[in-house]
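Just one protein chain is left out here, and the rest sit where they should.
Letters A, B and C mark the chains as written, and numbering starts fresh at 1 in each.
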Amino acid sequence: MDGYPFAHDVRVRFAETDAQAIAHHASFVVWLEVTRVAYLAEFAGGYAAIRSRGIEALTTGVHVEYERPAEFDDVLTIHARCVDVRGARFRYEYVVERAGERIATAYTTHATVDRETYRPVRVPGWLLDDLLRTGAPPTAS
Amino acid sequence: MDGYPFAHDVRVRFAETDAQAIAHHASFVVWLEVTRVAYLAEFAGGYAAIRSRGIEALTTGVHVEYERPAEFDDVLTIHARCVDVRGARFRYEYVVERAGERIATAYTTHATVDRETYRPVRVPGWLLDDLLRTGAPPTAS
Amino acid sequence: MDGYPFAHDVRVRFAETDAQAIAHHASFVVWLEVTRVAYLAEFAGGYAAIRSRGIEALTTGVHVEYERPAEFDDVLTIHARCVDVRGARFRYEYVVERAGERIATAYTTHATVDRETYRPVRVPGWLLDDLLRTGAPPTAS
Partner (left out) sequence: MDGYPFAHDVRVRFAETDAQAIAHHASFVVWLEVTRVAYLAEFAGGYAAIRSRGIEALTTGVHVEYERPAEFDDVLTIHARCVDVRGARFRYEYVVERAGERIATAYTTHATVDRETYRPVRVPGWLLDDLLRTGAPPTAS
């Protein structure tokens, strides 16, 4: 997808549906995280590598706009890009598609902290490079 | 809490924590829903009453800003108000507190649809009255 | 309930339902844990107290028999007793009721380990007394 060089697929689990017979809206928040983990595995040596360097990444904000419901067993493609790295903060943007149709958009904000003290630390240069290695524009839309 | 005439308590479950030893950020999204259900039980005869009149309420947006982590067994107070009812759309705003300290703020957006056709229907007058019965100002901050 | 001196109520959350319009069967596993936490708060100074003494309790087995479905907003009463403490192992038994009707039975098995080494340690005497303080017979049915 233009401007989103990374994508990850998830299949809607039955446990993720609700009594409206659609995927519960909180499930999307979990899928965004699954996508970030896959993104880090692809571009930054994985989440474990980041933690092994003494960095923990916290989620400081979650914003999802739902356009169409997802249903059990749907395969969803989550396009992601990392943008707006500033000091100890960065941001991911997402588009969730099903069979080429957009069903949700989202962004999440994050902060890097020291694993021991939980104090903010600047996103290290090596991680900055990795996060943005995808060619995504370094500023948010 | 000033401007938020309704509050609901939740206790952080062990299953809601994650390997950072804090409540997983998606758990907050579930707690907001638990709070809305309690709100409707208090002011609008309950969610079942709404459905029995042929109305379904969809969640169209979720926005959470996390300020401090919650931990296992914490008792959180979620203050809520319903604001901004317009046509088929309405919005809840929330403040999440622990022992009087704010740890998160949030808002969610919703649409009322016909239970059979899933087409948007205006928020009915009786529900409008109930939603806003709390004395919350009918416009968002 | 005869033989089950402890009980804890949970209300079925919308997020816990699935597309069969009933509570997802994995939700019961979480409710059993919620009940154990409440049990420990009542009889053993709480889970935090146990951990502060260097003990971690692991779940080694989960067994649930579902007799009737639970639905959204149902209030369920989970009766629990701790039985069969032997060495580093103990066991809880449960009956889940809705309005006096039994809808599920369950038992879970647990082991106490050292918090640092994760090696099994005998259930300490003080905890043994607390666990069984409820008057439940110390042997399983």
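Note that a contact is a pair of C-beta atoms (placed from the backbone, for glycine too) under 8 Å apart; a residue touches a chain by one contact, two chains touch by 3 or more.
Because the structure is predicted, anything quoted here is derived from the model rather than measured.
J.: Hey, which of B:Tyr47, B:Phe72 or B:Phe90 is the one touching the hidden chain?
T.: Final answer for the missing-chain contact: B:Phe72.
J.: Considering the whole complex, not just the chains shown, which residues of chain B touch the missing one?
T.: 14-15, 17-19, 21-22, 24, 26, 71-72
J.: At which residues does chain C meet the chain that is not included here?
T.: Residue positions of chain C that touch the missing chain: 20, 25-26, 29-30, 33, 56, 58-66, 69.
J.: Residue-wise, where is chain A in contact with the chain that is not depicted?
T.: Output for chain A: 13-15, 30, 33-34, 37, 46-48, 72-73.
We take it that only the chains that are shown with their structure count from here on.
J.: What's the call on chain B versus chain C, same or different interface residues, using the half cut on shared numbers?
T.: Both copies, chain B as well as chain C, present the same residues to each other, with over half of the numbers appearing on both sides.
J.: Where centres are the averaged C-alpha coordinates, which chain has the largest centre distance to chain B?
T.: C
J.: State, to the nearest whole Å, the distance from the C-alpha centre of chain B to the C-alpha centre of chain C.
T.: 29
J.: What residues in chain B touch two or more of the other chains?
T.: 30, 33
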